[in-house]
Each structure stands twice: as C-alpha cells, then as structure tokens.
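Yeah, one chain of the complex is gone here, protein chain that is, but the others are all in their spots.
Let's look at chain A:
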Amino acid sequence: MAASSAAQAVNRAVQKLFIGNIPWTVGRRELREYFSQYGHVTFANVLFDKVSGMSKGYGFIQYSNREGYSNATGKDSHFLEGGQLIVEQTGGGGGGGGQFDRASGRRGFTNKVDQFDLQNVMNKS
C-alpha cells in the first residue's frame, strides 16, 4: 500500500491550496463548505491564534483530485462572507516561471508578445 506514497505526497502537495484573506467569521467548516462546490475537499483548516483566539485570516484546503483543484484555481475570484479570498498553490517551491498560468493565468508571463507572425517565420528567407 505504501508503494507509491512518495508520488502521492507529490500529488497532494500539488492539490493543496493556500487560502488567504479569510474573513474572521469563516472557520474550518465554512471554508470546506465553500470550496466543496469545486470538488471533493479532503482537508481544510483555518489557523487561529491560540493566545488571542482570533482567526489568523489564512488557511489551507486540499482536494482529493485534480479536478477540484483545477476548478477552484480556474475561477477568477473567490468571495466569501464579504472578503475576496487569495487562492494560491502551495508547496513544490511555488512553481515559479510560467508553470502556473494554466490554472490561474496569474503567474508566468503576463505581457503579450507585440507581434508574432508564424508565416513570416516559416518563410525561408
């Protein structure tokens, strides 16, 4: 059963999301409920300050499959109880480069190429 645990761990990391700017009213259960609309959530938490008892305003969710993850990251913006959530990929060193733009379009190269003419390139001149 442990044969592919390393790969699983990688998969999990890939399907785990950092959620920021969470309103104080939102707890673990509310966060899970909200993100469940995009797919099966296996894990959700919101971090609390044990001394003050207040929410730290961020947390994590993890999907059991790629689909939920893609659905959630594919959406432009997430609003929950008056706050616009920050949704970011976790682990794996943050992806970097142009890796992440399929999911959100937020990372990677954002500026468009001025002019690109394939025909011109193909022309053997």
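Of note:
Going forward, a residue touches a chain if its C-beta (ideal position, glycine included) is under 8 Å from a C-beta of that chain, and two chains touch if they have at least 3 such contacts; residues count from 1.
Convention: contacts and distances are computed from a predicted model.
The complex includes a chain that is not drawn, and of the options "CST complex subunit TEN1", "Leucine-rich PPR motif-containing protein, mitochondrial-like", "AP complex subunit beta" or "Ethylene receptor" the UniProt name matching it is "Leucine-rich PPR motif-containing protein, mitochondrial-like". When you scan A:Phe18, A:Phe43 or A:Tyr58 for touch with the missing chain, the hit is A:Phe43.
For chain A, the residues touching the chain absent from view are 1-8, 10-12, 23-25, 27, 29-30, 40, 42-43, 48, 50-55, 64-67, 70, 76-77, 79, 81-82, 84, 96-98, 101-102, 105, 108-116, 118-122, 124.
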